[in-house]
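And then chain A:
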Amino acid sequence: MHRGSLSPTAILGGLKITFAQFMGSFGGRNTVTVQYPLRKKRMQERFRGLHRLERHTEGPYKGLEKCIGCALCAAACPAEVITVVAAENTDDERYSPGERYAKVYDMDMLRCIFCGMCTEACPTEAIVMKHDYELADDSRRLPNKFIYHKEDLLDRPFHW
Partner candidate 1 sequence: MAKGNPILQNGVKSEWITPVTTLDNEHGIRHIEDYEKIARYVPEGAPGGYRAAKKVLQSGMTADDIINAVKASGIRGKGGAGFPTGLKWSFVPKDNPGPKYLVINGDESEPGTFKDRFILEDCPHRLIEGCIIAAKAMGAHQVYTYIRGEFFDSIRLLKDAVNEAYAKGYLGDSPFGTDYPVHFAVHSGAGAYICGEETALLSSLEGERGHPKLKPPYPAVEGVFKKPTIINNVETIAGVPAVFDAGPEWFTARGSEKSPGIKLVSVSGCVRNPGWWEVEYGITIGELLDMAGGLRPGRKLKALIPGGSSCPLMKSDCPPVKFTYEDVQAAGSMLGCAAMIVLDDSVDIVKAMGSISHFYAHESCGKCTPCREGTRWFRQIHDRIVAGGGRMEDLDTLIDICDGIETKSFCPLGDAAAWPVRSAVTRFREDYEAHIRRSMEARAAGETAAVTAH
Partner candidate 2 sequence: MAKHEIEWVNIEVDGVPLRVRKDRYLLWSLREAYYDVPHFCAHKWLDPPFAGCRMCMVQIETGGKMWPKLQTSCSTLPSEGMKVYLKTEPVVQARKEELEFHLLNHPLECPVCDKGGECMLQDQSMDHGVSAGRYIEEKRIRPDAILNDYMRMNYKRCFHCKRCVHYGENIDGANLMKFVKRGAETRIESYPEPGEAPRFSGNLIDICPVGAITARSYRFMGRPWEQELRHSVGSFDSVGANIWLCSRLGEMARVIPHDNDQVEFGLIDDVTRFAYECVNDPRLLSRATLRSQGGSEQVSQGRGESEAGRRLAAVLGEHGPDSIGVLAGSGLNSEEYLALAKWCGSVLGSGYYHFGESLFAGAAPSAAALSSFVHEHPGIDEIVNASTVLSLGCDLFEEAPALGLRVDIAARRKKLKLLSARSHRSDADRFATLFVNYGYHNLLRLVRGLSNALSGAGECPEEFKPLAEQLRSIGDDCAVVYGQEVWQNAAPAELIEALSALRSAIAAANGGKPVWLSPVFPGVNSAGALLLGNLSAFGVSAGSELKPAAGGLKTLLEAAASGKLRALVIFDYDILSTYPDRALVRKALDSVGLVVYCGPFENPTSEAAHIQLPLGSFAQREGTVVSMEWRVQKREAAVLEIAAADVAEVLNGLTTAMQGAAVADTMQGLYLELCERLPQYPREAFVDFPYEGRRMKPQLAEAAPAQRSELPAEFKGSADFPLVLVPKRFLYNDRAEIRCSPVFDQVAKPFHAFMNPQDMKVYNLAAGDQVELQDDKGSSTLPIQSASWVRPGSVVINDYCIAAPVNVLAGFDPVRVRPRKAQPAKAGEAALASSGGAE
C-alpha cells in the first residue's frame, strides 16, 4: 500500500521480535535445536517408531505375552515385514493365555514403512509402536541385524 513510505517505527516494531528471539535463545527458553545424540527429543504421543510386543501387566494373566500368534499383523502388513509361526501352549510351558502363542515373531525392519497397520490389526493390542527411531545398524549379512526377533521386540527397554 504505502510502498514509498516505510516508517522507522514499523521497522523497529518488526526487529523487536527478531531481537527478542535472539536474546531469548541465550537463556534456552526459545531453543528448538536439540543436542542430539546427547539429548533426545520427546516424540508426540502417537509417533510411530519401533514396535514392541507387550505383556499383560495386571489381572490373572499378568506376565504372559499378549501376542497369541494369530498372524493378523502379518496379514495386514502391506510391506510383508512380519513372519509369525504359531505354536501351542502347554501347561508346563505357557507363553500366553489361551492355546496359541507366537513361537517365532520376526520383523524385517528394512522393509517396514511404519504405517501402523499391524497395531490396528492386532486383536489383543500386543504389538504397539513406541518412540524408538534409532534403527540404524551395521550388518545385513546373516545374522541380519535388521531382522528383529521376538526376544528383541518383547520386553524391549523403552528409553524415553
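Basis for inclusion: all candidates are chains of the complex that A comes from, given by their letters.
As a working rule, contacts are C-beta pairs under 8 Å (C-beta built on N, C-alpha and C of every residue); 3 or more make two chains touch, one makes a residue touch a chain; residues count from 1.
Owing to the predicted nature of the structure, the values given are computational and were not obtained by experimental measurement.
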Identity of the candidate that touches chain A (this complex; choices 1 or 2): 2
Contact footprint of candidate 2 on chain A as seen in their complex: 68-72, 74-75, 83, 85-88, 98-100, 123-124
